[in-house]
Structures are given as structure tokens and as C-alpha cells.
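Here the structure is laid out as C-alpha cells; the discussion comes afterwards.
A single protein chain has been omitted; all remaining protein chains appear in their positions.
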Amino acid sequence: MRIGRLSGWLLLKRAALAGVLLVILLVPQLFSAFVASSIGVQALVLGIAAASIIFLNSAVGMVSLAQTALYGIAAYTTAKLAVVQGVDPWVAAMAAVGVTVVVALLFGAIASRSEGIYFLMITLASAVITYYFFSQVTAFGSHEGINAVEPPRLLGKPFVDPTGMYYAALICSVIIYVLIRYLRRTPFGYALQGVRDEPVRMRALGFNVPLLRTSAFVVGAFIASIAGVLLVWYNSNISPGAIDLTRTIDLLTIAVIGGLGRLEGAWIGALLFTVVQTYSPAYTDRFETLIGLIFLAVVLASPGGIAGIARSLDRFIRRRLGESVDAPALASGRQP
Amino acid sequence: MASRTVVGSGRRASAWAVCVALGVTLAACGTGSTPSPSAGPIKIGILSICGGPFATFEQETFSGAKYALIQNAGGKSLGTGPEDGVSGATVSGHPIQISFGCSDASPDKALAEARRLIQNVGVDVLLGPLSGDEGIAVANYAKQQPNKTFVNGTSAAQQTTLSVKAPNFFRFGGDGAQWMAGLGKYAYQTLMWRNVAILGEDYSYPWTQAAGFIGEFCPAGGKISKRIWIPLGTTDWASAVAQLPSNIDGFLLLTGGTDTVAVEKEYATRGGNLATHMLGGSSVMDPTSFTVGQPLKGLAGGSPVPLGSTDSAWTSYADGLEAVYPATPKGSLAGSLFTALYYDGMNAILQGLKQVNGDLSGNQAKFQQALSGLSLSTPNGPIKLDANRNAIITNYIVQIVSQADGSLGFKTIQTVPNVDETFGGVFGPASAPSRDSPTC
Partner (left out) sequence: MTLRRLRTEIARRLAGGLALVVLVFVIAWVMVRAFGLFGTTGNLPQFIVVTLNGLTLAGLYFIVASGFTLIFGLMRVVNMAHGSLYLLGGYLAWRMVQHRALNYWVALLLAALAIGVVGLVMQQVFLRWNQGQDLRQALITIALSVILADQMIPYFGASAVSIGAPDGLAGSVRLAVYDIQYPTFRLVVLGLATLIGIALWYGIRHTRFGMIIRAGVDDRAMTSALGVNVQVVFAVTFFIGAFLAGLGGVLGGTMIALAPGQDAAFLLSSLVVVIVGGMGSLGGALVGALALGFVDQLSGIYLPAGYTNYSILLTFALLVFVLAMRPTGLFGRR
């Protein structure tokens, strides 16, 4: 009988997961254009950006607040090239990713010599510098930003028919997810794990720790730049207000709520955030308080975020249903 | 997973049934809020600002828009707060439902609110936004929503209608350069200024206003020796005032809301004379700046509305507004261009709707055509739209004066009729004002 209940639970989990995946695949068909774009596309894109934070934290133990600025750089480069220079959107996108990676090399070189809380503050300073740069330099439109950014014709108009944009964001999300999980298993990934857990020992073993950290930062920037390109295509507009301090904290909030240690948390947190952000103005002006309270609750009660809660719940139920849960899985709790 | 599940074909089938049921249920709940074409209530969204330095104008804009509904559509006020609604307004038999949205002068928040109102709430017409850069972003968005109508609030950047030219975006208030018509000549001929500095916020609307001033001042022979542009959101304007050169005849202040108060206070504290050494942009000439007090007496500036005019069209508007939305001090709500222009915008919408009997079918084509050809008579003069759907307005020079009861008020000292956006050919689509252009 017990085996039956346990396998019943596992079956239910798989069915639910399959159901969720099916819904995700069919969002443009199942929901209105507004929901598909405002919730669907936005959650996917913010999820990609949050995934860069989660990757950096779980792989290398660095919480970076510069990811918003990095996706801003990608967005601005795409917009400037496409609108002002008339470059083809795909080419502009590739150039944007390239520029962001180069800037990340610069930021990373300065920031990688610091750890922990110092790293957090230096990345915050980098984010603020980037914000002020874009809000002052007239070549990027200063306060007005750049308007009329058109996505490639293949993706369609995001707010009229979001199907193209949605599937592009979905494909990118899947690729990023697979890429990060793959990276964990490469020698590079293992080296990063070493830097996260025992940097002194790694240095003694001859690894170039600052270089490894900078490389990880660059990978994070690559991920964030994809999000930036998708974001500017989705919004048709980029302005400094999209990368200010509030947005930087919002992205951190998404990563924390979803679960700083689990990669799926990026998209879970992004979905929750987007839903609250879209629908709460109808009930209250105090959206930030709401998000702040959820953030606080998660940090106080469950540092693993929502993904962590789901995992603990699952383990609890499995244990109650008779399965002996292996200890190592309990202890690590951290795997993207 | 340590265990193995024993699943027969029957279980697998039921698992798939669960998935399909889940999908269908979600589909049923999810397909909501696709805005239906208006047969019945007409939904109007009003977009203003409630955060940042211009939050002071929220009350004025919403009150102006609502007063138009009360005066001309039979509405009844549900309260005097800025976001208290209006009930019972109808036009051609269609009831009117209003929704409010507000941002903070940044384009992306304005866009998000515009999208929420248009696509989530499903408004048919959007009145707004308030600020220059927001207007440019919303006008671009309007191009993506050709079956909805966008009527400008007070956003006054030049490019919004001269460059973006969205076919469904209508500006009945004119742009910021038009609001400065007459002031450049006034500075040169009446105040005898020859060498001037400009101090303003660093975005498109102050640049547009500067362009309007320069367009008259420089051809007359004047010179701009320095332009000081301060980022929006700065609260320390003391250092900005310190940057003013000492050898100028006067300076033009192009700020709005709380920034205006900060500069005026600082300048007066340092011993400066606001009446002889300063001219105000249109947002400077607003009752929200009266907290500075007596140093303001004599300060002149450009404005699209005849503040303090004794003309009956203006006084009946002001008195009527005061009766519905009383403000202290008396007349402080009516004495603002933000109130008047949102009032004009809503009136334009109502008149257009009346002309087509509330018929918004066919992608609102008839309604938009009616708006294009509208001849509006407003408390601030007659309004007609040009080919870019921007208004040809009458502009005024207004001055802050001391009233009989000792409080501050306005007086209109000059009227400039028939001002169009190109200033008679001076401005064009390529001449987007910026920090240094137009040159002088």
C-alpha cells in the first residue's frame, strides 16, 4: 500500500509538471495577447536576467547587482544600432552581446578582486555608473531614451501578436537553462565550484582565481545581454528608467524569491513578480511594499526561495510516504 | 529517485487526461480581458503623474479632465480627491467609464501604464500623458495601436508631433516651444536683455521650451551665454544656481514642480531679484510655486493659458471649476495650465464623440477623422489642428502679481495669436531640440 501511495505521489508530480510544461508551450494560444506578452514574455525575459544572478551565485558564490546594468548596455546598443544607424536587428543583437561581454570584462577585472559583500557593493556601484552614463549621454537619448525599436520581422509585433516574441523568449530560456546546467559539469564549472567553496586552496593549487571569477562574470554578462536584447525588442523602447536602482533591486528580488540556489527559481520568481506587478495596480498603489514583504519573508524564512520551499515540501511528502531520502541531497541543497 | 513507479497503460492514459483537463481549464480561465469593440459604455483612460518632482500636478490634471465631464457630459463628482471618479457622465447616450493611471515622468513607466489602460483595462481613448519624454514614448506606442485614440495631456516635447507623427495621436494643447511664443521678443525689447543664461531640467520638454525662446530672442540679436541642464530627480539646486554666470542680464528658468520652488528660494536667498533677472517657462508659472512668497512678484513667463485673465470665457471656466473642486487658496487649481489643458483634451474627446454619435466602430476611423477636423473654442482661445494633428494656439505672457487680498495671483500681460508648431518654418522634423540646439 505504501509503495502505491509513493508512486502515486511521484506520478502526480510528473503529471503536474507535464501539465505546466504544456501550458507554458501553449501560452499564446491559451491566453489573451495582453497576458501572453505582459506576463508570458516579460516573465521569460526577466527570468533569463535573473538566471544570470543565480548562475553567478550558485556557481561562483558571487551575488552581482550589475546584471541589470549589463542587460541595459545590451538593450541600448541594440536600440542605438537598429534605430539610429539602421542596422539589421539580428546584427545589432549580436553586436550588443559582444559589447556587453567586453564591458563585463572591464567590470569583472575590477570587481573580481573582491569577495562577498564588497563584491556586492562594487557591482552596485557599477550599476549606478551605467545608469548615470545612459541618463547623461545625449547620444543615447538621455532621459528620453530610444524609441521605435523594432524587433526582427520574424518575431512580429510583441503587443499585437506576441506569438513570435514569446517562442523566441522561450527558446532562449531553454537554451540558457541547458547551457548553465551543462557548464556545471565541465572542468570550468568544477573549477568555479572550487573557487566558490575554497578560494585559498584553489589559489594554492595554482588556479588563477581572479581570472576564473572574471570568466564567470563574463558568462553571466552573456546571459544578461540576451535578456537585454529580448527586452528592448519587447518594449520597443529603452530609457534610463528601465535600469535604475529600483529595477536593479527588483531583479535581485526576483532571484531571491525564486531561490538563489536553484536555477528554476529564476523563472518562478520572475513569474510571481510579473503577475504581482501587472495586477496589483488595480488594487493598490503600494506594489513595492508587497514585493518587499514577500522578499523579506523569503529571506527570513526560506533562503532557498520558492523553489526551495517546493523542494522541501516534496522531500517532506516523500519521507512521509515511506521513501528514505538520501542525506547528501539534504546537505547540499544547492544545485542549479 | 530511489523508487520505481509501476505504471500500467491505464494509468498513463489517465495521466494524459489530467494534463489535457488542466490545459483546457486554464484556457477557459485565461482567455479574459480581450477588449471588446465599444457598443455600450465608452471607456476613457486618464494618464498623469503621481511620483517624482511633478507629482504636485496630479490633482490639477485629473481635476481638469473630470471637470470637463461634469460640465459637458452630465457627470457628478464622487469626491474631491485626485483619483475620485465621476459618475453618470454620458455622451450621445453612451455611458462613460473613466480609469486612472499615473507614472513618474519616466518613459517606461508611462508606457507600462498606457499598456495597462489600453490593453488590460481596455480603454477606447487615452488622455495623457503629462510629461515630455512620456509623450514621445506614448506617441510611438500609439502607432502600434491604430484602432485606439490617443489625446495628449500636457506633454510638450516638439518631436511628439513634428517627428513621430502618429496618425492617431492628437495634441490639442500645442508644444513647449509654442508656449514660449512672444517671450523672446519680450526679453529683448521690453526687459532689454542681451546676454542670457538658461537653467532647466535635462530632458526634451525644457529643451523644446528653450528652442521656442531662442527662436525669437536670437534673431533679434540676443545671445545665450550658458545653458545649464540639471538631471531630473536632483534635489540640490543650490549648486545649479551657483553655476549661473555673473555677467548675464537675466536667466530663463525651465523647471517644473518642486524644482522650481528650490531654485526660486535659493536665488532669492542669495539676494537675486526674480522680477528683473528671471523669466519663467510654462511650468514655472504655476500656483504650486507660490510657497516661495513675495519674491515672486513681478516674475513673468510664457503660458498657453491666460492666467488671471478677466475675459469671460476664462473667468466662467475658473469659477465653475472652483465650485466643483474648491482649492485653497481660491483659484489655485484653476490658475494652472495643467488643469486647463487636460480640460481642453477631455472636451475635445467629448465633442468628437458627439459628432460621430459615439460610434467607435471601424477602428475608430470616423472618430479620429472628426477629431482631426475639430474646431475647439476653449477658455484659452480657439484651437485648430495642423496637418500633424498638433494645435495652432494663442499664446500668452503672464505675470505673477499681488492681489487685493495680499495673496499671489496672475495677470495676463500679452497675447500672441496663431502660433503654429513650426514657428513659421523655423522648426521642422529634423530640428529636434537638444542640449545645445538650436544654437545661438
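In this document, chain identifiers A and B correspond to the written order of the chains, with residue numbering beginning at 1 in each.
Throughout what follows, a contact is a pair of C-beta atoms (placed from the backbone, for glycine too) under 8 Å apart; a residue touches a chain by one contact, two chains touch by 3 or more.
Please read these numbers as outputs of a predicted model, since none were measured by experiment.
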(request) From the listed residues B:G74, B:P231 or B:P429, report the one that touches the chain absent from this view. (result) B:P231
(request) Determine which one of B:G64, B:G174 or B:G257 touches the chain that has been left out. (result) B:G257
(request) Quick one: say which of A:A15, A:A93, A:A242 or A:V256 touches the chain that got left out. (result) A:V256
(request) Please give every residue of chain B in contact with the chain that is not shown. (result) 50-53, 55-56, 202, 226, 228-229, 231, 233, 235-236, 238-240, 242-243, 246, 257-259, 261-262, 266, 269-271, 435-436
(request) Write the list of chain A residues that the hidden chain touches. (result) 63, 110, 113-114, 116-118, 120-122, 124-126, 128-129, 132-133, 136-137, 245, 249, 252-253, 256, 285-289, 291-293, 295-296, 299-300, 303
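Note that in this section only the chains that are shown with their structure count from here on.
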(request) Would you kindly tell me how far, in whole Å, the mean C-alpha position of chain B lies from that of chain A? (result) 36
(message) Looking at the complex, which residues from chain A come into contact with chain B?
(response) 3, 6-7, 10-11, 14-16, 18-19, 22-23, 26, 29-35, 38, 135-136, 138, 142-145, 147-148, 157, 159-160, 235-237, 239-242, 278, 281, 285, 323-324, 326
(message) Touching residues of chain B toward chain A in the complex: what are they?
(response) 1-7, 11, 15, 18-19, 22-23, 26-27, 30-34, 50, 101, 104, 106-109, 111, 113, 115-116, 119-120, 132-133, 136-137, 140-141, 143-145, 157, 164, 202-204, 231-232, 434-435
